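So the structure is just underneath, and the comments pick up after that.
The complex is shown incomplete by one protein chain, all other protein chains being positioned as in the whole.
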Amino acid sequence: MENSSIEVHNLSVSYQNVPVLWDIDFTLPKGQIVGIIGPNGSGKSTLLKAIMGLIPLASGNVKVLNKNLSLVRDQLAYVPQRETVDWNFPASVEDVVLMGRYKKGNLFRRLTKIDKVIAQESIEKVKLEKYKGRQISQLSGGQQQRVFIARALAQGASIYIMDEPFVGVDMSTEKTILDLLIQMKEEGKTIIIVHHDIQTVSNYFDYIVMLNTRLIAHGPTNEVLTEENLQATYGGQLNIISKIQSIIKEKEFPLREKGFEDK
Amino acid sequence: MELNDFLTLLTAITIAVSCSLLGCFLVLRKTVMVGDAISHSVLPGIAIAYLLSSSFNSVFMLIGAAVFGVFTTLLIDFFHKKLKLQEDASIGITFTWLFAIGVIIITLFTNSNTDLDQDCVLFGELSSTFLDKIIIGDYLMGTRSFWMIFPVFLIILVFILFGYKGLSIISFNEDYAKSLGINVGFINLIFMSLVSVTTVMSFESVGAILVVGLLVIPPATAYLITDKLKRMLIISCFLAITSCIIGFYLSILIDVTASSMIIVVSGCLFLLTFGYINIKKTLIF
Partner (left out) sequence: MKDTIIYFFTDSVAFKVLIGITIISATSGIVGTFSFLRKKTLVGDAIAHSLFPGICLGFIFSGTKDPFYLMLGSLITGWLSVWLIDVLTAKSKLSSDTSIAFVSTFFFAIGAVLLSFISGSSNGNQSGLKDFLFGKAATMTNDDINVFVFLSLIIFLVVILFFKYFQLISFNKEFAKSIGIKVNLIEFLLSTITVLTVAIGIQSVGVVLTSALLIAPAATARYWTNNLPKMLFYSALIGVSSGVLGVFISSTKENMPTGPWIVFILFFFILLTLLFSSNKGWFSMVRKQRINRQKMAEENVLKVFYQLAELGVKNVTYSEFLNKRQMDTKELTNTIVSLIKKGFINNDFQLYKLSEKGEVEAARIVRFHRLWELYLTKRLNFKEDHIHGTAETIEHLITPEIEKELLKELKFPTADPHNKNIPY
């Protein structure tokens, strides 16, 4: 598609031989705030990691801005879940945000003045300039989340991929983050967010992907956020599907056949 | 200061500082036990290299070390990821097995007169390293043990100075580093090889067990003291040097092995720091 940020084709991922994502297929638009929603264990975070190329795929492929990931990696910024790191790590807010300027090419060189200016701007955008020198373990959950977002901003990418940025943050931070997201959208950035709170979905997102191991629906929020789709997403796995999943696990069956192509 | 004391201390300090620098990242990445495993698992490498060249001073030793060190991490990964054995057990099984092989090789193929005996494996012989001096012409160039560890120390220094950004981002958030396209596997490989080479080069002086103390204790203490990574590196080196000096003179004073005394001093410094921080905490709240 001409105006797509991310295209996912026939994507399957399995973890210890259990299918976590199963034949996912969608295209996301540019310049919108996209929500990926689904219950716990529905493969939301796995989908993000698959898009970022952090885990091996069982099948399928991902295109970012119509290109292979390796060609446009610098257009993609990742905000991992806050709990995935140890916040006791000896670093200040500025140190962490500067990590957003690291890349393959400058890893063994010093950061430039420009890098520092960009980091400073990013810190200002998330309103943390007062805490610039503070040790990251002394921040509140919401502030830590903003540090991660600032780090992603410092990358200067056009697509932002965020894993549960609203978890464990206070109301005011949620507001700050949301305002920032809207501002980013107005600048033409694409933001893709894994989200679990159904209440706020219609307010936050222009476009949603509903996921429960398989793709339930995707499209503009007002079109796909229907009772029926919600039921399919959160109403538990279909009986037949879970039976097939357990057979796949037990028999070590591959998710996709290899080497057979129909003509 | 006596010349021999100076030479011994110089070796001890170079080893301790090398270990501290690497140890900081082991502590931050929570892979200390992998470091521990490597320090034990290089024993068969050392034993084989020793058999081939009948001395500690050889290229074989370095190659053997790097090979077995990397092999250890691969084996742990194989057990943990491929065979789905829990991680602590994977580590425990791997290093005990390799260590056992090392001991078997030593007892089978070496006679009782060699330098490579069981004492050396456990404690090292720091206090006798000064016996093996290198003299070129009329000039004393230092001891052989020093010249074994010194190049490794320089490599570590360069690696940390230039790879600082890579090491810190991988230690803090490996997935994020990958998402930036940083070659995480390559940096990890170099890092673990350096850990193996360092343990081997210091093996003769401090042994396989005490070297873990040098890898862990000063960095752990520094980690409690500061919340800045650069300071942590510097403080841990400083602590390592202090422990070496105090430990060395104490060991002469009460006539015990120097390498173990250095670890004891270093451990006491750790406990003092830990106690002080916790008392301060209870007083504040």
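Lettered A and B in written order, each chain numbered from 1.
By definition in this document, a residue touches a chain if its C-beta (ideal position, glycine included) is under 8 Å from a C-beta of that chain, and two chains touch if they have at least 3 such contacts.
What you see is a predicted model; the values in this text were computed from it and never measured.
Student: Specify the residue from the set A:I55, A:V72, A:L111 or A:I248 that touches the hidden chain.
Tutor: Among A:I55, A:V72, A:L111 or A:I248, only A:I248 touches the chain that is not shown.
Student: On subunit B, what residues meet the omitted chain?
Tutor: That gives, for subunit B, the contact residues 27, 30-33, 35-36, 40, 79, 82-86, 88-89, 91-93, 96-97, 99-101, 103-104, 107-108, 118-119, 122-123, 208-210, 212-213, 215-217, 220, 223-224, 251, 254-257, 259-264, 267, 270, 274, 277-278.
Student: Tell me where the left-out chain touches subunit A, residue by residue.
Tutor: Residues of subunit A in contact with the hidden chain: 10, 22-23, 25, 59, 86, 88, 137, 214, 216-217, 238-240, 243-244, 247-248, 251-257, 259-263.
In the analysis below, only the chains that are shown with their structure count from here on.
Student: Quick check: in the complex, which residue numbers of subunit A touch subunit B?
Tutor: For subunit A paired with subunit B, touching residues are 16, 49, 52-54, 70, 73-74, 76-78, 80, 84-86, 88-92, 95-96, 99, 102-104, 107-108, 111, 135, 137, 151, 155.
Student: How about subunit B: which of its residues touch subunit A in the complex?
Tutor: These residues of subunit B touch subunit A: 28, 30, 84, 162-163, 165-166, 168-169, 171-173, 175-183, 223, 226-229, 231-232.
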